[in-house]
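Heads up, one of the protein chains got dropped from this complex, but the rest are sitting where they should.
Should a chain be cited, it is by its letter among A and B, assigned in written order, with residues numbered from 1 in that chain.
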Amino acid sequence: MMNYTRRFMLGVAAAALTLTSMPAMAQDYPSKPVTLVVSYAAGGGTDAIARIFAARLETALGGRVIVENRPGAAANIGTDVVAKAQPDGYTLLIGNQGPMVVNPHIFRLRNDPAETLDPIAMIADAQLVVVAGPSLKVDSMQALLDKARESQLVYGSAGNASASHVATLLLGQTAEVKLKHVPYKGAGPAINDLLGGHVDFMVTTVPSVIGLIQDGTLKALAVTGKDRFPGLPDVPTVAEAALPTYSATAWYGLLGPKGLPQEVRDKLAAATQEALADPAFIESLNKDGGVPSDLVGQDFAGFMAAERARWGEVVKAADIKVE
Amino acid sequence: MTQGPETIQVDLPAHEPAQPLPPLSSPWLGRERLAGLSLIGLGLFALYASADLPFASESGVGSGLLPRALALILIALGFVQIAVTWSDKPESTGRWPVRDMLPVLIGVFLFAITIRGYQFGTFEIPALGMAVATPLATFLSGLAAKDMRIGELVVFSVILTVVCIGLFRYALGLSLPVAPWLIGY
Partner (left out) sequence: MMAVLEHLGLGLAVAFTLQNILFCFIGCLIGTLVGVLPGVGPVATISILLPVTLSLDPTGALIMLAGIYYGAQYGGSTTAILVNIPGEATAVVTAIDGHEMAKKGQAGLALGLAAIGSFIAGTVATVVIAALATPMTRLGLLFGPAEYFSLMIMGLVLAVVLAHGSLVKALAMIVAGVLLSCVGADMETGRERMTFDIYMLSDGIEFTVLAMGIFGFGEIFKNLADPEKRDVMRNRIGRLLPTLRELRENFGAILRGTGLGSVLGVLPGNGAILAPFASYALEKRLSDRPQDFGSGVPQAVSGPESANNAGAQTSFIPLLTLGIPPNAVMALMVGAMMIQGIVPGPQVIQNSPDLFWGLVASMWIGNLMLVVINLPLIGLWVKLLKVPYRLLFPAIVAFCCIGLFSISNDGAQVIMAGIMGLVGFALYKLQFEPAPLALGFVLGRLLEEKLRQALIISDGGMGTFVTSPLSAALLLIALGALAVAVLPSMRKSREEIFTEA
């Protein structure tokens, strides 16, 4: 028992020591492993991108980067964890569209990302694709909207307030048609019901349906970004096909707690840029429907602010606020 | 029968020959009726917990519909349970040796608050990692055994910790804090 207590006290003392010596020299950064927080459970799309990115970042930074999954509360827990962490650059967040700019309009957040996080650099911008089920028999975006005006169409989504959901909300609002939303838990079951004809269409991530599109089972009507997606060169954008003002993408970026030292931020932004220049990384991003981004620091912050305002209006018009 | 014979039972070491349990002070303390009462209690609690939820939504099934319906069914089942066992001879639920379990509960609790640290208001426990949390949990829960030997338990806790760190952190690569105060993660 004595032995044990001593060990414990030693541990406490050592820990206290490390805590007091916390403001490590920024120019030595990183002098210990960096934790990269992912707000989703291991195995999701964001997690996959984070793990590939972490491996590249490790090379670029010259220090260990550990991916840590902190899922829960619609990805808001990850935001909280990083918001409350020491702003020393050793706890970073992979932030994406949902928790960063959509959730503040829907949930009562404990930590508002705009006030508690420092955007470092954007990593990638990922397109979504509009697919119609085999039973709907439409072959263009315009035809889909015409059909939706005749009779109410049902769409599936990967979940309430997911990128797939808000992108479809925006689609309906821009085209001024009323659509019926069926939320699923993830894209997989929704696509299953799309194929079975239980829902009419959906807007989903490229990798979730690319095989079915190439096979001809599902018809890709349009992609949601500003430009066509290299992996699907024949598919027009929604803007080209029907709604000139429409664009919606899911994106991923690197953020840290508010108050990061400028040196650490610069170092991380440069490391991100270096990681993004790796052709192998670009290729794996492409497979996820993404293209690397070059937005850094203030530009990324500005982008996030614009996104937040934009999705705020969409969410407000759809009245999907919780409580 | 007001002096609470149950509590005396609780403190009895288990390896002593089990003494016959004293007769129940009330038939409501019998196992079957107690089971019915717990169902009713759980149902009422669920009704309270879901009181603020709306009944209706777009689908017609609001977030409150199912929890409340289930709570009511649970309450009904509780009454049925009491009714069908009404004439049974009440049987005691036996001893509830909470004190014997306490070391395990404390061990689990300390593991939870030490592995990554925890903040209670101004008091903060730093992140101590697996190197501290694992032997804490092992040692404390081991204290619950009646035939515990302290030396053996200490050695075992240390060995187990080494095995666990090697297995979870290094062999499986899970991102668990090992000893943040010593090696930074």
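We adopt the following convention: contacts are C-beta pairs under 8 Å (C-beta built on N, C-alpha and C of every residue); 3 or more make two chains touch, one makes a residue touch a chain.
Please read these numbers as outputs of a predicted model, since none were measured by experiment.
> Against the chain that's been left off, what residues of subunit A make contact? List them.
41-45, 47-48, 51-52, 55, 68-74, 77, 80, 106-107, 154, 159-161, 180-186, 188-189, 191-193, 195-199, 207-212, 214-215, 217, 284, 287-288, 320, 322-323
> Could you please point out the subunit B residues that touch the chain left off the display?
14-15, 18, 31, 34-35, 38-39, 42, 46, 49-50, 53-54, 57-61, 63-64, 66-67, 70-71, 73-74, 77-78, 80-81, 84, 87, 93-97, 100-101, 104-105, 107-109, 111-113, 115-116, 118, 130, 133-134, 137-139, 141-142, 144-149, 152-153, 156-157, 160-161, 164, 167-168, 171-176
Convention: only the chains that are shown with their structure count from here on.
> Can you check how far apart subunit A and subunit B are, centre to centre, with Cα atoms defining each centre and the answer in Å?
The computed centroid separation for subunit A versus subunit B comes out at 37 Å.
> For subunit A, which residues are in contact with subunit B within the complex?
1, 3-4, 7-8, 11-12, 14-19, 32-33, 35, 64, 66-69, 181
> Inside the complex, what are the residues of subunit B that reach subunit A?
Going by the criterion above, the answer is residues 58, 117, 126-128, 131-132, 135-136, 139, 150, 154, 157, 175, 179-182, 184-185.
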